[in-house]
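A protein chain is absent from this complex, but the other protein chains hold their places.
Every chain is named by a letter (A, B and C) in the order it is written, and numbering of its residues begins at 1.
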C-alpha cells in the first residue's frame, strides 16, 4: 500500500513527500511536470508518475497501479496561474478533483486529504474568519476549491469516501518560488538567505496570514491520522500567524543583520493583499482533532533560513 | 435572435416557453427528451433541439445555430434523480453549466439566467434564510447548484458574461409531476383537481416554502430584463409563501369542497421536509430590481386548479 | 462474476441476454434507456443498470460493482441515429468504446466482445468483402466503429485486454424494429407475421447481406469462448446470406401464403442499399475458430415467424 501525492513535485507536495519518506511510507508522486529539483534528495526513494489530473484515465491508472491507501491531493493551478488559464483550471481543479474522488471510490482508497485555501473566502467578510464564514470567492482558484470542498463532503456522506480537507493560509518555506500576490512572504526570506537583496512589492503594513511549510505538512499528516470520531466536520481552517511585512523584516534581520530589503509597493499588489482576510480562526481543528501550529514568526524565519542554506541545491 | 431554454420540455421550462412565445419571442427548447405533452399547445411555435447538456459540442451547436441572445438555464437532474444517479448529475449539472457558460462566452450570448435552489442551503441554518446564509448542501443537486452560482459569478466578473441567478423554493403548478420530497405540494392540488383522492406522505404540520409557477416564470423574465445598474449581486433568493400542509388542504377545499385528501406520513419524507428552511427571505430581489411575488397561497391554489382543469391534456 | 452487455435492452443485446441467462450466466444489462419490453421474460433473471456509455464514471462503476468477467459491447448509436446526432455518436461510440476498454483494463475484465459492422466498409469496394478490404466508411457510425476496431486491437497488444470483434451484416430477427435503410429486411417478415400488410421501400432486386439473430448471438458467445491460440486476428467478418428482396418474399409466402407485401421503392433508400457490399466473406472466422452460420434464408424466415408469433408481447 502506498500514499499518493498529487502535485508531488511542487512546493508543498515535495516537502510532504520528504516527511512521508522519512516516516517509512511508500510514496508515489503524481505530477504534470516530469522532474523537479525539489525532490533531488529523495528521488530514489519515491515513485513518480507523470500525468494530468484532468485526464481521468491517468489518475485511475496511477491509483490502481500503486495500490494507494491515501491520496494527498495538493495539485492545483494556483491563484495567479488559474487567472491566466481559467479553462485549464476548470479541467485540473474542478474535474481533476472529481477524478481523484472517483478514483478513491472505485479503488477503495481509505482517505483523501484535500488542500483548500483561504482564497475560498471572498471580500466583505470579518478580519478573522472561522470555518462558518460564507465563501464567495472571486477567483477561479477559489471557485474550484469551494467546489472541491462541497464535492468531497458529498462523497463522504454519500459514498463513505473518507474525505478530509484543510484550508491553508499562504504557506511559506524554502522552494515556494515566485508567482501570486503572496509570493513576497517567502521571497523576503529566501532571497536574502541566498545573499541577494530583495525588493518587496507590498508595503510594510501588509499583513496576511501565513503558515510555515513544516506545519502545513504536519497538519496534513495529522488530519489523515485523526480518529474519525473526533471530526465534527470535513474541512478545517488551519491557523498560522499574521505578521505585518515590517515585522517579517525585523525578524529576518535578527538572523541576518546586514540584509538588504526594500519596500517598493505596487498598488495593484497592495490592493490584492489588502482584500484578503487578516486571520484564519483555526479553533475547530484545535478542538476537534487537537491540531496545534508549532511555528510562529520567529520559529518559521529561523527554520526557513537554516533549511534553505543547508540544502540550497534543492530550492533554487 | 432567439431565447434558448435548457430543460425546455420540463415543468418550469415549458411554462416559461409559453410565456415567452406569448410575448412574441423566438424560442428554442433544448432538452434531453425528444417530446413532451407539456408543450403540446406551442409545439409549432417553438424550435426544439434534442441534446445532452453534458455534451459540450451539442450545447455549442445549438447556441450557434439559433443565434441565441439569452439562455434560460433551467435543466438539471433534480434532487431525487441526482441522488439516484450522482455521476450523471455531475456531468449534467456541473459540467453542463460550464458548457452553457462557455457557449455564452464563445458566442456572445447577452444574458444567462440560471435556476438555483433552496437546496443549496444545508442544515443547521436559520428558519428564514437570506442571500448571505452559508451554503453547505447535502445533496448532489445542491452541491452542483452552488458550484453553478459561483462559476456564473466568476464568468460575470472575469469574462463579462451577464450571469443572473434565482434561488427558488419548491415551485408548484400544473404538470409538476411526482418525484422528490416536495412533490406533495403540487400533487395535493393536482390529484384532487383531476378528480382523484390524494394521500399525502407528510403530516399536516409540514411546511416548506413554495413559489407558484407563474411567479417563477415571471421572475426569470424580470431578472433577465432588470437594468444592470440595479443588481448588487448575481444570485437572488425569490420569496414565495410557506403554508403548512394542513393550510394547503383548507385552501384547496374552498375551491373543491368534497375532495379526499388524507395524511399518511412517511417518516423518511417527513424528516427530509423538516430539514429544509422554513422561509426564503427575498428582500434583496425586492430592493434591488423590484421583484414582487404576486401569488400567495389563495391565488396559487385558485389559479392552479383553473389552469389544470382548462388544459388538462397538457398536464397528465 | 458476471457478463455485462452494453445496449442490453436493445435488439441484439436482449436476445444475447436471453441466451446467456439460459446458459446459467449472471447477466448485467447496461443501457441508457430505463426499460424495454424486449426483456420482459427475463427481467427478474438479470440485473439492469441505467447509464450512459459517454459517462466514463458510470461505465466504471457498473464494471466494478458487478465483478464483470466479460463485456459484450453491443451499444452504439446506429447508422441512422448517428447521422441525426453525430456529436452524440462521437461521445457514445468513440469515447464510449474507450471507456469500455479502460474499464476492462482497470478492473481486469477477461474478455471484451465488440460488435462492428459492414458499415465500416465504404464505397468502391468488391461485391464480396473479406477481412482485408480497406475500410473507408462514409457515416459516423462506420467511422467510430473502425476506430473501435483499431483501439481494441491496440488494447490487446499493448495492455493484454482480450479484445475480440465481429463485423456483422444487417441482423434480422423479431424485435429489430424500424430505423435505418436495412429495416425492411426484418419488417418484411415481422409485419406480415403480425397480420399486417407491408410496403417495402426497396425494389425486388435489392440485395444486402443478412445474419439471423440466433446466429448473431451464437457467434458472439462462440468468439468469446474461442481458444486464444486459434485467433489469427482480433476482428472477423461474420457471413450470413444475401437474398434479393423478392427471394425473401417468396420464402415468407411459403409459411404465410396470403400475406400482402408490396414494393414501393423509395429512390434514396434504393440508392443507399445499393451502395453496400453484396456479401461478407467470413472464411477467416470459419478457418480460425470454426464458426459456422446455421441459419440460411429458409431457416431464418421460419424461425423468425415462429418466434415472433410465440412471444409477440415481447416484440411489439
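In the analysis below, contacts are C-beta pairs under 8 Å (C-beta built on N, C-alpha and C of every residue); 3 or more make two chains touch, one makes a residue touch a chain.
The structure presented is a predicted model; accordingly, all values stated were derived computationally and were not measured.
> One chain is left out of this view; which of A:25, A:52 or A:279 touches it in the full complex?
Touching the chain that is not displayed is residue A:52.
> Using the definition of touch stated at the top, determine which of B:31, B:52 or B:102 touches the missing chain.
Residue touching the chain left out of view: B:102.
> In the full complex, which of A:21, A:88, A:125 or A:270 touches the chain missing from this view?
Touches the omitted chain: A:88.
> Spell out, residue by residue, where the missing chain touches chain B.
56-57, 60-61, 64, 102, 106
> State which residues belonging to chain C touch the missing partner chain.
Chain C touches the missing chain through residues 83, 86-87, 90, 94-95, 98, 102, 132-140, 143, 146-147, 150-151, 153-154, 157-158.
> Take the complete complex as the reference. Which residues in chain A touch the chain that isn't displayed?
50-52, 54-55, 57-58, 61, 85, 87-88, 90-91
Throughout what follows, only the chains that are shown with their structure count from here on.
> Among all other chains, pick the one whose mean CA position is farthest from the mean CA position of chain A.
Chain centre farthest from chain A's centre: C.
> Would you kindly give the rotation angle relating chain A to chain C, two copies of one sequence, based on a CA superposition and rounded to a multiple of 5 degrees?
That pair's rotation angle lands at 180 degrees.
> With centres defined as the mean C-alpha position, give me the chain A-chain B separation in Å.
Distance between chain centres: 39 Å.
> Determine the centre-to-centre distance between chain A and chain C, using the mean Cα coordinates as centres, and give it in whole Å.
Their C-alpha centroids are separated by 52 Å.
> Give the residues of chain A that touch two or more other chains, as numbers and ranges in rising order.
Counting only residues that touch two or more other chains, chain A contributes 102.
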